[in-house]
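First comes the structure, then the notes that go with it.
Apart from one protein chain that is not included, each protein chain of the complex appears where it belongs.
To keep things simple, chains are lettered A, B and C as they appear, and every chain counts its residues starting from 1.
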Amino acid sequence: RSVDERRLIFIIVPSQDNPFFKSEADAASEEAQRLGYATRTEAHDDDAYRQDNLIDAAIASNAAAIVLDNAGADSSVSAVRRATQKGIPVFLIDREIEASGVAKAQIIADNNQGARLVAAEFVRSMPNTGDYAELLGRESDTNAQIRTKGFHAVLDIDAGLKLVSAQSANWSQAEAFQKTETMLQAHPSITGIIAGNDTMALGAAAAVKSAGMKNIRIVGFDGSPDAIAGILAGEMQATSLQPAVFIARLAVNEADRYLKTGSTGAVERQIVLCYLVTKQNAKDYGNFEKLR
Amino acid sequence: MNTIAQTLSRPDRLAGSSARAILILLRARAFLVLFLLLLFFSWMAPAFLTANNFSILAKHVAISAILAIGMTFVVLTGGIDLSVGSVAGLGGMIAGYILTQGISIGGTKHLPSVFVAVLVTFAFCLLIGALNGWLVARVGVAPFIATLGTLYIARGAALLLSNGKTFPNLAGVPNEPRTGFSTIGQSFFLHVPTPVWIMAAVFAFAAFVAAKTPFGRHVYAVGGNERAARLAGIRAPRVKVLSYIFSSLCAACVGLIIASQLEAAHPATGETFELNAIAAVVLGGTSLMGGRGSVLGSLIGAFVIGVLADGLVMLGVSEFWQMVIKGLVIVLAVAVDQLQSRLQTKFLPLLLRSSPQAGA
Amino acid sequence: MNTIAQTLSRPDRLAGSSARAILILLRARAFLVLFLLLLFFSWMAPAFLTANNFSILAKHVAISAILAIGMTFVVLTGGIDLSVGSVAGLGGMIAGYILTQGISIGGTKHLPSVFVAVLVTFAFCLLIGALNGWLVARVGVAPFIATLGTLYIARGAALLLSNGKTFPNLAGVPNEPRTGFSTIGQSFFLHVPTPVWIMAAVFAFAAFVAAKTPFGRHVYAVGGNERAARLAGIRAPRVKVLSYIFSSLCAACVGLIIASQLEAAHPATGETFELNAIAAVVLGGTSLMGGRGSVLGSLIGAFVIGVLADGLVMLGVSEFWQMVIKGLVIVLAVAVDQLQSRLQTKFLPLLLRSSPQAGA
Partner (left out) sequence: MSVNEDIILEARGIYKRYPGNMALDNVSFRVHRNAVNVLIGENGAGKSTLMRILAGVEQPDSGAIRLDGAAITMRSPREASANGISIVHQELSVMPNLDISENIFAGREILKGRAFVDRSAEDARATSALKRLHTLMPVKTPTGQLSLGSRQVVELARVLAHGARILILDEPTSALSIAEAESLFEVIEELKRSGVSIIYISHRLHELLHLGDYFTVLRSGLVVGEAVREDVSRQWIVEKMSGRAEVRDLVPRSTGSGAKVLRVSHLSLPASAGEDAVQAALHDVSFELHAGEVLGIYGLLGAGRTELVETLAGCRGSADGSLEYEGLHTLPQSVNEAITAGIVLVPEDRQRDGLIPELSIRENIALATRPQSLWTRLFVRRGEETARVRELVAALNIAAKDLELPVAALSGGNQQKVLLARCLLRSPVVLLLDEPTRGVDVGAKAEIYRILRKLASEGLSILFTSSEIEETRTLADRVLVLCQGRVAAEFRHTELNDGALFAAASPRVSQQVVLQTETAA
């Protein structure tokens, strides 16, 4: 069968109830539809096995290409390889996998760089010495691991800052709220909270607000509109915006080019840098992209 | 065979005052566990034993306590309600929808007051509870399956309501009827957080209903021996339906509190809450076979789980160990309970004999 | 009161050939649902009805089917096993640990063969099953609570094993004893994926045990009437322990298959798998009260759930609707089952009477 007959692009993201992944999926879907493809969006809930099944479904549905925000650097390799072997090109967005030459493109938001960026801003906003707490994402997720590593690459250099508590809030706002309240009780000296994503940062901000505390710096990750609003309102200091919309569009365009010409016209690994969003530049960003 | 456990669960029924004292002590087992936990954490974490921290702890406990209190009635009738977590999520989403999107009646959009939003939330959750009860009591579906089905349905509905998005900014705009939503979860009354008051109110209501009203007695009767209860003229299906409705209303309460605390409604809120609630109920000494247990027990059970969770966070124990410890506490508490009541089967008859009033 | 349902669940027991035919038809209900689903999806999604897709579908079904088959025995004895998902996750992690980290014996590290890794995995999971069984059968903890505890413990253990990380590259290095792990999940035999063969083998084994061995009969007896079974000299605790062990071994199987398919062991693998497995068992007509049901039913139930999941994905139905539909199917299937068997209570006596041998 000829390449053109297949007009379906499968878009698989971690979840559809998280603003970041939702925007990413929507952007990819819109772009693909603009280019004349049919799309189908699915979520794997960060479950590599469910992702495996969804890849199978894409194969069975005879998809033209798969745009995938994967469920784990190590545990996604075999699924991506299987799709490639069946002749379905896979375009990875946002997160990388631990293998080269398997996917047609890996357009990665540089989580490590983003984490360092926001950690540096966190250090800058903190007084010279101080205690801080960390909220981690679901600890079994690759992203949670990369981000905390990036944070600590910066934070651990600064001798004045002391990590007094680190807890996982499983990416959840409600859990971050409760855990922050408890951490603040255990360590009233906390002057900063660094969170693995914006949802948790917003939960922490709500907890700080309800404790009636001021001057606690909170930084997050992702650059969600709610977080940007929080930064403008002074509830948060900064976040690291991953240009999800840009990445998604880029991936779809490369997929389109690959389907038409047999080449993406770019190297496999393309690193997209994150932006630091602070109160000064917050107005320039929105819905996971730079507006101006 | 269960004489002991049931006697312990309602020690007021024992005659002899010395026997009564011993039994109350034995009954206090759940209290004891709680006390030991409190002692342990106070010793390990200095900040634990402060009024401030207790207020926050109680606020956290309120969430699982309210669910557990509602669940208690369902479990007492011999059922189980797996849908409470999803219903809490859906409840928050309904309130969030109404507060941000409004209700359109006849083409025009109304932005109703917070009160209306809360009312509508309760109404919808009541319907889900009624569905659960109807499936269990009238259609005869096993409670586990009926509420597993509604678990999925309610979660799906919550996600569909916003297409997966979060409803943000529920605090609203000042000087409009729809402000004030954040009061539910964030305000204080007499220095005690409102959610704790809500918990206290729900507890007082439930304990009162269980102990002082015909309905409460019917719940125990249906769980103790459904056939006998029916023969005595108790409308067992109605009792069950009402229990499931109460459980769903408690879940709605929890959904509203969380949405109000965060000033945002997230559709995935409440996942696995049902497991905490069930664990609290069982830790509190209520039997999953029905007929035996108390609302107070569930409250204590919720405190045990809440103190454990918060205490471990304060000590900085890793999430993974928290999970293992929680599993161990659940299994050990119930296993000890079982072993103890077996030992007492041999011991209680002696005890009863020694109390003078028991003879007649 | 359950005469009818129980007769339906094993129609081979009916005498009259016409009665038998009618009952087999009624029994085929689960098949019918499956058939209708297949028809519907084949009609809606042209790609659905291809050999290729069927092989993929069967591979997906294998996961919940293997869990459901193991769960069937537990449910037949009147229990429930909530820990299977966690045990599957832990099983994969143990294999991953051994394959990547090796075992250190006396200070030196050995990188054992895949066979040894699989064996050790089964051994550990067997222990968890034995713990479940011991808690339920000997200590007397309610199955829901005992396995809820081990759910947390096993998940925590899986996370602790790698500190939350994934064990990667389980495919191994060529020409070493530890390659070949990917065979389990990825290879084909006679154009059929190996997991499907494993499912077939587990099914054949379980169906044989249930129907043809004393143990199988004891499982039904313990679930049907535990008191009577004990009085008849059946060692009910042992039967239960073995059932929980079998369930855990099936879970270990699933964990290995998934780790092999992904060539990586992820500690969160298997979350909520237990719900799918229980749903499959119940859809297959096994009663959560124990004593009634069949292994074949659970297999069909797993297919119903698998076909539904894959078919809805192929149709491009949104994830949220998938959840709602799943909930509706579970509730409806069981509700229809109940209503139907009530109707038949009136109908079967006539049926039995019409068959000549039945009168006695």
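The rule we apply is simple: contacts are C-beta pairs under 8 Å (C-beta built on N, C-alpha and C of every residue); 3 or more make two chains touch, one makes a residue touch a chain.
In this text, all values refer to a predicted model and were calculated from it rather than measured experimentally.
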Listed residues B:Leu36, B:Leu49, B:Ala232 or B:Leu332, member touching the removed chain: B:Ala232
Touching the absent chain when the full complex is considered, from C:Ile184, C:Ile234 or C:Val329: C:Ile234
Residue, one of C:Gly85, C:Gly291 or C:Gly311, that touches the chain absent here: C:Gly291
For chain C, the residues touching the chain missing from this view: 2-3, 6-7, 9-10, 12-15, 212-214, 216-218, 220-221, 223-225, 227-235, 291-292, 348-349, 352, 357-358, 360
Chain B residues that touch the omitted chain in the full complex: 1-3, 6-7, 10, 12-13, 15, 212-214, 217-218, 220-221, 223-225, 227-235, 291-292, 345, 349, 352-353, 357-360
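Quick note on the criterion: only the chains that are shown with their structure count from here on.
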Euclidean distance of C-alpha centroids - chain B vs chain C, Å: 31
Chain C residues counted as touching two or more neighbouring chains: 159, 163-164, 318-320
Per-residue multi-chain contacts in chain A, two or more chains: 16, 139
Chain C to chain A touching residues, read off their complex: 45, 47-48, 50, 52-53, 56-57, 59-60, 63, 159, 163-169, 171, 182, 186, 258, 261-271, 309-310, 313-314, 316, 318-320
Chain C - residues contacting chain B, complex: 80, 135, 139-142, 144-146, 148-157, 159-160, 163-164, 275, 278-279, 282, 287-289, 318-328, 330-331, 334-335, 338-339, 342
Contact set on chain A toward chain B in their complex: 15-17, 19, 22, 139, 165-168, 170, 172-174, 177-179, 181-183, 185-188, 199, 202-203, 206, 210, 226, 229
